[in-house]
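Every protein chain except one is present and positioned as in the full complex.
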Amino acid sequence: MTSTTLLFLVIGLGLVAWFFGRLKAASLQSRGPNSRSVLHSLPNYHGWYVALWAIVPAAIFMTVWSFVSPALITDAALTSPAAAQLPTDGFARAAILSEARAIAYGNQVNAFNPLSQSMVEPYREAIAYYQMIGAIAALLMVFACGAYAWLRIKPDLRARTKIERVTMLLLLLASLIAIITTVGIFLSLVFETARFFSMVSPIDFLFGTEWNPKAVAGPRGETGFGAIPLFWGTVFIGAIIAMIVAIPLGLMSAIYLTQYAPAKFRSWMKPILEVLAGVPTVVYGYFAALTVAPALRDFAVSIGISNASSESALAAGVVMGIMIIPFVSSMADDSIAAVPSAMRDGSLAMGATQSETIKKVLIPAALPGVVGGVLLAVSRAIGETMIVVMAAGLAANMTANPFSSVTTVTTQIVQLLTGDQEFDSPKTLAAFALGLVLFIVTLLLNLIALRVVKKYREAYE
Amino acid sequence: MNEDQKILEPSESVTMTDSAPTGITNESGTPKMTARNVDVFYGDKQAINDVSIDVNMDAVTAFIGPSGCGKSTFLRCMNRMNDTIPIARVTGEIKLEGEDIYASRMDVVQLRARVGMVFQKPNPFPKSIYDNIAYGPRIHGLATGKEDLDEIVESSLQRAGLWGEVKDRLQDSGTALSGGQQQRLCIARAIAVDPEVILMDEPCSALDPIATAKIEELIHELRGKYAIVIVTHNMQQAARVSQKTAFFHLGTLVEYGETTDIFTNPREEKTRDYITGRYG
Partner (left out) sequence: MNSLTDTSRRPTDWQGAEMQKRIAGRYAAERRFKAMGIVAIALSAGFLAFLLVVMVGNGFRGFAQTELPVVIDFPAVTSGASPSQFEGPNAEANLQVMGLRDIVDSSIEIQYGQDGTDLFSPGGWTAVSAEILNDPDIVERKATVYLPVVSEIDVAYKDEGTAGAEEQVRRLGDQLSTGFNWNFLSNSDATDPMQVGIWGAFKGSLITMIVTLMLAFPVGVLAALYLEEYAPKNRLTDLIEVSINNLAAVPSIIFGLLGLAVFLNFFGMPRSGALVGGLTLALMTMPVIVISGRNAVKSVPPSIREAALGIGASPLQVVFHHVLPLALPGILTGTIIGMARALGETAPLLMIGMRAFIATPPSGITDPATVLPVQIFLWSDEVDRGFVEKTSAAIIVLLLFLLVMNALAIYLRNRFETRW
C-alpha cells in the first residue's frame, strides 16, 4: 500500500468517523426532553471531534514514520546476501544504494551499475515490509483513537470548545510558517556557508578582489573566491545605474500624477505605469539582451568607446531601473500624499507657484518617506536576478565604465549552481555564501527602510 | 487691557449711512477690496449666492455665521485659494485696489503675496523658524541680501510678537513650537511678504484660550497696517477684535455693518436669532 492510498484511506475513515460522531450526538439530542439543555454543542461539532481524533494522531504517526522508515529499510536491505558484494568505499556504496532505492521506488527504470540492480530486490522487499507495518499501525490508530473519541460523546461534552481550540492552533501554526521559513532560509544559508568557510577563508571571500572560482586551489593557494568585484558589480548596476534611471523618472512621474495631472489622466496612467512592475523579469532580461544591449553598444562605438561590451553594465542597469520606476513612483506617491494638505495650502497662500511648493515644501517634508522607498527599491534591485543573468556579463571586472561588463552576486549564484552540483565543492557552496550576504544586506535595507517610513508616517498622524 | 473697552472702541473713520443697500458699506475712502455679486459653485452645488462686500484698510472685518454658511469659502475666494479645488467655480467680481483678481491678466502668485492667508490649523512648514519666515521673501525675491533677509525675518517676528520668544532658537524646527506660537509664526510668515490684506480663517479654533488671547491682541496691533478679514465661529471673538462684521447664512450675506450695531441692534431677524443663540 503506497503512502498516498493510505492517506486517502485515513481521510476516508475520518469522514466515516465524522458521520458516526454526528449520529451519536444527534441521537442523544433527540432523546432529551428539551434538546437545548441536553447537548452542549451542535452534533456537527461532535462529528468533527471524532473525525479529528481519528485522523490527527494517525497523520502524525505517518509523518514520523516517513522519516524513520527509510533508515529502517536501508538497514533491512543491507542484511540481505546481495549487500555483501557492495564495495566498502563509502562514496561508491552510497551511489549504488541510492540508485537501487530510486529503482525500487519506481523513480528510475534502469540501473547503470549492475550491483544496483542486484540490490533492487532486497530493497523492494524491505519497502513492502515496512510500508505494511506502517499502514497497519496507522489504521489501528485511526480505529483506536476514533473509538475513544466516539465513546466520549456525552451531552455535556464541550465539543465546540475543543474544536475551536484545535482550529485556533491551526491558525497559529499557519502564522508560524512565516517564522519557520525565515529561520529555514537563515539556517540553510548559514549551514552551507559555514561549510564553505571551512574551505575558504571568510577574509579572502569578503575582501578578496579576484573572482575566478575553481574547485581546487591554485599553485599559491589562491582560490579565486574574492567577492569584492561581485559586490561592486551589484552595487554599480542595482544601486547606481538603476537608481539614476528610476529615481528621477519615478519621482517626477509621481509628482506629475499627484500634483498636476487631471484625475482622468491619472486614473489611466497610474495602472499603465504599474504594468511595468508586473512584467516578468525574464521578459525584461530578454529585452535587455536582445534590444537594449546591442543598441547601447552601437551607440558607445559610435561615440568612440571601442571596448564597449555587448553585455554592458549600462544595459542591465537601465532596464532594471525601468523595472523599478513604478516601485519608486508608488512609494513617492504615498509619501507625498501623506504630507498634510495644509502644508501645500500654506505655501500656495504665500504666493508660491506649484513647482516652488513641490520643490521647497512637499518634497522636503516627504523626504524620509521617499528615502525609505528608495532603500526598498535598492534592496529589490540588488536582489534581482534574471535581468543581470541575461544582460550583464560573467566577467568580474572592477570598473566604473558603464559600457564594460561587470557581474553581480545573483548572476554568480545562478552560474555556480548551474550544471553539476556537488555539495562538497567550494564552488557550489560559494553560492550559498553569496546568498547569505545578499540575504543579510537586503534584510538590513528593508528593516531600515520600513523603520524610516514608519517614523515618517507617525510624524504626520 | 480691558476687553470690554475694545468692543466699544469706536472706529471713527468708518461711517455707515442708512441708505446703503444691505451688504455694501459706503465709505469715505476707497475700500481695499470690493466684491460684487459673487457666486461660488462646487460642481452643481452653489456655495455662495450673490455676495457683495467691501473690505477696508483701517478696520478688522469679521465674517460670522453658522458652520457651512460659506464664510470660509468666500474668504478663500479673496486670494483665489479656491483655484486649488478643481470643481470650484467663481463668478461675479472681486477687486483688489480696483483690479479684478479673477481677470486673466491678474497673476495669482502676485495676488497671494498681496493678500496673505492664515489657516484654521497652524501649518508651519517642517523647516526651521527662520526658513519658515524667509520662505515668502525668498520665493518672491524681496530681500536684497542675507542681511536684508535677516532684517525681514526679525521685523516680521517682532510684528507677530514672537521675536522675544524665539530669537535665540531661530534654527529650531517651526513644528516644535506650541500651537499658539505656531499660529503666530504663520502670521509672521504672512507678514514677511508685506501683504496688503491678511485673511484669517478661524485662526484660533485650534488654540487654547491663552493662545487665543495673544492672537487677538496681535490682531489689534496689526490693525491699520493691513486690511484684516477674520472668519470666526465665535461671536465673542468677533465682538472683541472686529470693527465691522458680516453675517453669512446659507451662502448669502445677510447683514454687514458696524460690529457694535450688529451685536446690539441687528437689522435682520436672522442675525438677531443667531446672535442671541437661537441657532448656529
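Worth pointing out:
Letters A and B mark the chains as written, and numbering starts fresh at 1 in each.
By definition in this document, a residue touches a chain if its C-beta (ideal position, glycine included) is under 8 Å from a C-beta of that chain, and two chains touch if they have at least 3 such contacts.
The structure presented is a predicted model; accordingly, all values stated were derived computationally and were not measured.
Note that of B:128, B:155, B:173 or B:252, the residue touching the chain absent from this view is B:155.
Of the listed residues B:32, B:95, B:114 or B:127, the one in contact with the hidden chain in the full complex is B:114. Annotation: of A:74, A:131 or A:353, A:353 touches the absent chain (contact as defined above).
From the options A:84, A:179 or A:303, the residue with contact to the chain not on display is A:179. Within the complete assembly, residues 107, 160, 164, 167-168, 170-172, 174-179, 181-182, 184-185, 188-189, 191-192, 248-253, 255-257, 259-260, 269, 271-273, 275-276, 278-287, 289-291, 322, 325-326, 329, 353-356, 358-359, 376, 379-380, 382-386, 389-390, 410, 413-414, 417-418, 421, 423, 431-432, 435, 438-439, 442-443, 446-447, 450 of chain A touch the chain that is not shown. On the side of chain B, the interface with the absent chain consists of residues 107, 109-110, 113-114, 139-142, 151-152, 155, 158-159, 161, 163-164, 193-194, 217, 221, using the contact rule stated above.
In this text, only the chains that are shown with their structure count from here on.
Averaged C-alpha coordinates give centres for chain A and chain B that are 59 Å from one another. Put simply, chain B touches chain A in their complex at residues 79, 81, 84, 86, 108-114, 116-117, 119, 121, 123-127, 135-136, 139-140, 186, 189-190, 193. Looking at the complex, you find that chain A touches chain B at residues 262-263, 340, 342-353, 356, 360-361, 364-365.
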